[in-house]
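The other protein chains are all here in position, but one chain of the complex has been omitted.
Take a look at subunit A:
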């Protein structure tokens, strides 16, 4: 195998696995297609989260907020103007234009990513300065702030009432393309100059400082990039479901995504992708088990599915603290990157 293909085999394998999800979803009935599409959207989100957490080693509980930014932006830009007149009758004067704007589906996706990136830029300085537990709490605080704004600013966000009437522009194919793109971008960052330096900072903050690495700056770069990818996931989610509620972007979603990334292995991109797909499948099986569809028997008490999911998480954490993949990546052929050897490399037999 050539050097190039050895280096690219991980992202290609991962894209291949998402293609299998696409194939299964397309071949099956509408229920299966829906499950497959949502799991591909989860792949986009978890790859986004992993772009920050995997490289920096800092877990974030706030990324669902970026998803919300993406979803709301898409809603504002794509809900038909006449319907918006009804939904947002009480917009404050300064935001009247929101009821008038309308863009194509693809422009809405791009602008959703851009808005999430802006939210990432605004919060990046805090993330760059904090690490460990403080950082985890700060990201949770960020989620609470965004949730409360969305939930309380009723005139603009419809508060706890659902957003409705988005045109359905996300199909299983667009979800697959987005997942493949996210994997490619996530891999490119991971192997970039910034990504490598951030991983060094993850391994040992002070040793990285001693190597001249500006760990905080690279953390901020990864944060903004991951916010952008999670904004994409939010946009797809909104335009796939065509209706959503603010509660979709709070603690239970955060928990579900954290289970995905932790089960798969938050340090590796393969772990993120496999975790997102694996847990999506598991969730669907547990849901069917809960309402008796799987066993043909009677329904189990509500909450059983989540309980079992939490149990799986606990068991995995005991058995494999860094998830199924640990820090490893999926490869077919083991082989290192070949080093470019310098023409004037000096060899010194010690003591000659």
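In the analysis below, contacts are C-beta pairs under 8 Å (C-beta built on N, C-alpha and C of every residue); 3 or more make two chains touch, one makes a residue touch a chain; residues count from 1.
Heads up, the rule we're going with is that contacts and distances are computed from a predicted model.
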When you check the chain that is not on display against UniProt, which of "3-isopropylmalate dehydratase small subunit", "Sarcosine oxidase subunit delta", "Gluconate 2-dehydrogenase alpha chain" or "ABC transporter ATP-binding protein" does it turn out to be? "ABC transporter ATP-binding protein"
Of A:131, A:197 or A:316, the residue touching the omitted chain is A:197
Which listed residue, A:208, A:241, A:276 or A:330, touches the chain dropped from view? A:208
Which one, A:267, A:286, A:305 or A:330, makes contact with the chain that was left out? A:267
Taking the full complex into account, what residues of subunit A touch the chain not shown? 193, 196-197, 199-200, 203-204, 206-214, 267, 327, 336-337, 339-342, 344-348, 350-351
